[in-house]
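One protein chain is absent from this view; the other protein chains keep their places.
== subunit A ==
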């Protein structure tokens, strides 16, 4: 491989300038960044503060984190492997997301570090323009990859947190509560969309099997409105429950839902509905053969 000294070639991407340069330049570059570590890091912290980023962090944390980021950064430049950085970025994100650090801040500080380091390289190599170009050719792709990795790791971590929260909301959203032997209650609160309706079906049919339920009271007092597909889904769920040998009582239909159901013409002839949860429970107890009475003999509920 011949070494080209033609300056016109140095503006081309790294590959074209020859790997020889990359091989010898990067270690040089890394050594330079290690040597001026303290100064460059402080400069970087200054820039972060100027830009009002990471204000959720104390000065100590800032100093600790920036040192770690700096070292990781230089290490990636040296080894070319982003794995350790990915790991660190995810770890960092996990720590700072709960404190309200935004995506733009994280990306911002990494870009600032890139710029601070690039400037120091300019300063060092300014006398030899061709060499500077080759240094930047080696530096830039690695630096961009680092910025990319950190941003992606941060966003991934955020999405993971969001997914986790969605899962827990979903689990909370349709509790199946055994009230008496063979009697279940499913209180539903909040908007019933398709996904939740599907969830409801799974929970209801699964609950019938695990609790060997004969009667299920589905209370939809807390549901503001339903659309046609959800209404039909409800009817189908009731039918499916019957196939499993359980009867479903729907309670707490709001006036809006009642109007919707009748207007869109859902077949409700097979639906057992009762005004409120109390009435539903009484009916369920009757179906199961329970007779509840008060101790003082003043009649039962």
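Heads up, the rule we're going with is that contacts are C-beta pairs under 8 Å (C-beta built on N, C-alpha and C of every residue); 3 or more make two chains touch, one makes a residue touch a chain; residues count from 1.
What we mean here is this: contacts and distances are computed from a predicted model.
Visitor: Under which of the names "RsbT antagonist protein RsbS", "Sarcosine oxidase subunit alpha", "Peptide/nickel transport system permease protein" or "ABC transporter substrate-binding protein" is the non-displayed chain listed in UniProt?
Guide: When "RsbT antagonist protein RsbS", "Sarcosine oxidase subunit alpha", "Peptide/nickel transport system permease protein" or "ABC transporter substrate-binding protein" are compared with UniProt, the left-out chain turns out to be "RsbT antagonist protein RsbS".
Visitor: Of A:99, A:119 or A:212, which residue touches the hidden chain?
Guide: Hidden-chain contact among the options goes to A:212.
Visitor: Which is it among A:239, A:256 or A:276 that touches the chain not included here?
Guide: Touches the omitted chain: A:239.
Visitor: From the list A:51, A:84, A:169 or A:202, pick the residue that touches the absent chain.
Guide: If we include the chain that is not displayed, A:202 is the one touching it.
Visitor: Just the residue numbers, please: which parts of subunit A touch the chain that's not shown?
Guide: Subunit A touches the chain not shown through residues 201-202, 205-206, 208-209, 212-214, 236-237, 239-246.
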